[in-house]
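One structure is given below, represented as structure tokens, and several questions about it will come after.
Up next is chain A:
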Amino acid sequence: MIQQASDSTDNSKWQPRIVAFLCNWCSYAGADLAGMSRFAYPAAIKIVRLPCSGRVDPMFIIKSFEQGADLVLVSGCHPGDCHYTSGNYHARRKLLAFRELMTFLGIDPRRFKISWVSAAEGAKWSSLVKEITAEVIALGPFENYSKLRAGGIAE
Partner candidate 1 sequence: MIKLTIDGQQVEVEPGRTILDAAKLAGREIPTLCHHPAVPPAGACRICVVEIVAGGRPGLVPSCAYPAQDGMEIQTCSERVLQSRRMTLQLLLARSPGSEVIQEMAAEHGIKEIPFPKQTGESGDDCIMCGLCVRLCQQIVGASAICFDGRGPDRKVSTPYADRSDVCLGCGACAFVCPTGAIDPAEYCPNPIEKIPNEFNCGLDSRTPIHLPFPQAVPNKPLIDRENCIRFKTGGCGACADICPAGAINYDMTDEFVEEDVGAIIVATGYEIMDPSVYEEYGYGRYPDVVTSLEFERMVSASGPSNGELTRLSNGKPPKSIVFLQCIGSRREKNGKPYCSKICCMYTAKHTILYKHKVHDGQAFVFFMDVRAGGKNYDQFVRRVVKEKQATYLRGRVSKVYARGDKLMVRGADTLSGTQIEIAAEMVVLAPALVPSSGIRDLSQKLRVGYDEHGFLLEAHPKLRPVDTNTAGVFLAGACHSPKDIPESVAQAGAAASKALGLICHTRLSREPTIGIVDESSCNGCFECEGVCAYGAIGPRELTDKKGNLLATVAFINEGLCQGCGACAATCRSKSIEVQGYRDDQLFAAINAIHR
Partner candidate 2 sequence: MKSLDKYYLEATDRWQTLQTSSVPVLYVGAATCGRAAGAGDVIKRLQAEIRDKHVDVKLVEVGCLGLCCFEPLVVVHKPGSPQVCYGKVDPDKSAGILERYVLGTDPCAKWALGTTTDGRLDGVGKLSEHPMMTGQVRHVLRNCGVIDPKDMGHYMARDGYRGFLRALEVGPDKTLEEVKKSGLRGRGGAGFPTWQKWQFCRKAAGEPKYVICNADEGDPGAFMDRSIMEGDPYSVLEGMAIGAFVIGAENGYIYVRGEYPLAINNLSIAIEQTRSMGLLGDDILGSGFSFNLEIVKGAGAFVCGEETALIASVQGDIGSPRQRPPYPAQAGLWGKPTNINNVETWSNVPAIIRQGGDQFAGSGTDRSKGTKVFSLVGKVKNTGLVEVPMGTTMRQIVFDIGGGPQKKRQFKAVQSGGPSGGCIPASLLDLPIDFDKLQEAGAMMGSGGLIVMDERTCMVDVAKYFLAFLVDESCGKCTACREGVAQMHNVLVRICEGDGRDGDIELLEQLGSYVKETSLCQLGGTAPNPVLSTIRYFRDEYETHIREKKCRAGVCKSLVRFVIDAEACKGCGLCLRDCPAEAVSGEKQEPHQINAELCVQCGVCYEDCPFDAVTVE
């Protein structure tokens, strides 16, 4: 852990880390399609598959930052297209409220992204990842929680 922390302070060696929560039916399938279609995109993104964007608990996002993520992405089906009828609407309402509270948590709200990617949008997924990777590189590493990590509180 300490090793990781010291690594992250070294800008020259720093590689951004993005945690993405994707719904199973649209965005995960879109990412799958991107792969199948051989659309390249940065490897900085790590995907956690959920049944629905509505399953996203804000605690997952905080946990990700605490664990060293520089940016968190939640992506689901387009409004109206949710496999579970309305899960993406619940997610949108909840997570937009959560973003308002992020400053209070000491996290730059720009480090949290919400997007809608359908199963047919492999190309969109690829360009979305490229875009947010560029953004997070511009923002630099997220270090506000590094002490937490160093203290091992989260574990």
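Definition applied: a contact is a pair of C-beta atoms (placed from the backbone, for glycine too) under 8 Å apart; a residue touches a chain by one contact, two chains touch by 3 or more; residues count from 1.
With respect to how the candidates were assembled, all candidates are chains of the complex that A comes from, given by their letters.
Every value quoted in this text rests on a predicted model; they were computed, and no experiment measured them.
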item	value
Complex partner of chain A (touching, any copy) among 1 or 2	1
Residues of chain A touching candidate 1 in the complex	4, 17, 19, 25-26, 29, 33, 36, 46, 48, 50-52, 54-57, 59-60, 63-64, 67-69, 77, 80-87, 90-91, 94, 118-121
